[in-house]
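For this view, one protein chain was removed and the others were kept in their places.
So, subunit A:
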Amino acid sequence: MSRAEVGAGATAAGPVEPVARDRERRLWWTFGLLRSEVTTTFRRWRTLALLGVLAAVPVLIGIAVKIETSDGGGMGRGGGANGPAFLTQITNNGLFLVFAALAATLPVFLPMAVGVIAGDAIAGEANGGTLRYLLVAPAGRTRLLLAKYASTLAFCLVATLVVAASALVVGALLFPLGDVTTISGTRISFGDGLLRALLIAVVVAASLVGLAAVGLLISTLTNSGIAAMAATVGLLITVQILDTIPQLHAIQPYLFSHYWLSFADLLREPFYWDDIGRNLGLQALYAAVFGSAAWARFTTKDINA
């Protein structure tokens, strides 16, 4: 392309055109591949069932809180100390159900769903014998892997938004809405609160990027979809347990789940970015390391299924 810019003559345009066309075609393939991957992912019954379960969590929390407080009393003190964060504020402001639902689903439900999708990405195709057909398309393994990863990330975002949207609807139906008191005690308008909820949902989705990359690597290591899903979810649980053992505090800042709950810092006034920055940096690091490992494995692997 640069040569065309330098020699701006009609003669120079000749050799450029096929290159541009070739690039366009490749781009089209990438998008086509991505689109087909995303549609296959979201058309699966399994994916829809996972999303349904995720959507049910806020409903359960909302109804439980409603029943608990229907006699006019507030949440007991135990709720604040032991339950998920933000639980005590739900009765006063339905918007807090969004935060509570995300805080409740982020440690287990969301990553488990992502682990299933990511683990299934390559190994599931290999298991079903469809991987070789995918590779027949002139897109290349790298782009297939990227498309798989992108569709997994799309699932991360959609899953988080499903939880948030379901929580918002349930919260609006069961509880009053209004100005939001941040956890610092200051007040923001409901509109600002909604914006923050959206920002939080995006941050929560981004928190799952690292796990998705780990799942993708595991998925390239085996030809059994079930094994990859189980390994990813097992790893997730192991990491979560490691994160709670105080003697391991030296390695805990490097575990991908360590800063997950930092999204609550977006509800402070002013924002506290340190932990969110660490979280996003850690996710990017996991994505780079495990994503490139998955690439190294997938592009050199013998595909015989």
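Going forward, a residue touches a chain if its C-beta (ideal position, glycine included) is under 8 Å from a C-beta of that chain, and two chains touch if they have at least 3 such contacts; residues count from 1.
Here is the rule we go by: contacts and distances are computed from a predicted model.
**Q** According to its UniProt entry, is the unseen chain "Membrane protein", "HAD-IC family P-type ATPase", "Cobalamin-dependent protein" or "ATP-binding cassette domain-containing protein"?
**A** "Membrane protein"
**Q** Please pick, from A:92, A:222 or A:240, the residue that touches the omitted chain in the full complex.
**A** Of the candidates A:92, A:222 or A:240, A:92 is in touch with the missing chain.
**Q** May I ask which residue of A:139, A:205, A:218 or A:280 touches the chain that does not appear here?
**A** Looking across A:139, A:205, A:218 or A:280, the contact with the absent chain belongs to A:139.
**Q** List the subunit A residues touching the unshown chain?
**A** 26, 74-75, 77, 80-81, 85-86, 88-89, 91-93, 103, 132, 135-144, 176, 178, 181-187, 261, 264, 268-269, 272, 285, 288-290, 292-293, 295-297, 299-300, 302-304
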